[in-house]
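Written below as structure tokens is the structure these notes are about.
Complex shown without one protein chain; remaining protein chains in place.
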Amino acid sequence: MGLVDDRIEELGLVLPPELQPPPGVVLPFQFVNIRDSRAIVSGHGPQALDGRVPEPFGRVGEQVTIEEAIEAARLTALSMLGSLTRALGSLDRITGWLRVFGMVNSAPGFDRQPVVINGFSDLILEVFGPEVGAHARSAVGMAALPFGIPVEVEAEVAIQ
Amino acid sequence: MGLVDDRIEELGLVLPPELQPPPGVVLPFQFVNIRDSRAIVSGHGPQALDGRVPEPFGRVGEQVTIEEAIEAARLTALSMLGSLTRALGSLDRITGWLRVFGMVNSAPGFDRQPVVINGFSDLILEVFGPEVGAHARSAVGMAALPFGIPVEVEAEVAIQ
Partner (left out) sequence: MGLVDDRIEELGLVLPPELQPPPGVVLPFQFVNIRDSRAIVSGHGPQALDGRVPEPFGRVGEQVTIEEAIEAARLTALSMLGSLTRALGSLDRITGWLRVFGMVNSAPGFDRQPVVINGFSDLILEVFGPEVGAHARSAVGMAALPFGIPVEVEAEVAIQ
């Protein structure tokens, strides 16, 4: 266990196990794709601690409130940290967050995507600190997301 | 011709020629942008064998069925392999698929984007095999895509 892994424990955060996709869904790709000093991270959504995709489902600003969406973005960060831990062995191998692409399942007229994706960014900065955690970001509104999840985030991190 | 190019022939796959955009449309960018060991691939959509953009048009779950969308994702993979062949000379120069960003033109409530983009992923894995073909992926729902195409995929591959 490394320093960042310890920090996660200190903060009382729990990382979920590998995603249990809904019945019949095949996902023929890597959650984390490592190439030299880059780890390219597939789109992740919120996960419950049993590995499943949790409620609520739907578009933010309609079926999902902004508070629920912020929490979903936070759960998305934990899901991604779980995948990165399994792929890298330790989160201490991450030397920099490079890119965060935050996607919000958005009802027509909902335009507060940055507030939602702050739930993701704030957790990354809390865990990794202001230097390693610093990232470029977009936070944008999608017409739909898989299984009706309210938030999905794709990313890239630098590793050693 | 290399091993992967031969494999394409063995599988009976035919790669389309360069995209013929609809009349009046100017596309001032590179379909494949090579930089050192990276090939960054612009958003591609389905192509017919004459190079044009084929039917059907519209949103999946509305004007376009999921079966048609899976086929469009497969045609998108062939279109991208055509561009990569022209840019690289041979697909054998691809040493790894890094990132696949799958975009589905989605009717409200359509949430089976992963099933659609599997049409793309499955063909890549069939052609390149489970090691070189392994990729990180997102599959998400767009409000609209150029010319009304049902699927568009952006990607990055590692090259030698």
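Going in written order, the chains are labelled A and B, and every chain counts its residues from 1.
The rule we apply is simple: a contact is a pair of C-beta atoms (placed from the backbone, for glycine too) under 8 Å apart; a residue touches a chain by one contact, two chains touch by 3 or more.
Since we're looking at a predicted model, the values are computed, not measured.
Colleague: Pick from B:N33, B:T65 or B:S90: which residue touches the chain that isn't shown?
Modeller: B:N33
Colleague: Just checking the interface: what residues of chain B touch the absent partner chain?
Modeller: 25-33, 35, 38, 40-43, 101, 103, 105, 142-148, 152, 154
Colleague: By the contact criterion defined above, which parts of chain A meet the unshown chain? Give residue numbers in ascending order.
Modeller: Output for chain A: 96, 98-101, 104, 106-115, 118, 121-122, 125, 134-143, 156, 158.
By our rule, only the chains that are shown with their structure count from here on.
Colleague: Go ahead and note the Å separation of the Cα centroids belonging to chain A and chain B.
Modeller: Whole-Å distance between the two chain centres: 25.
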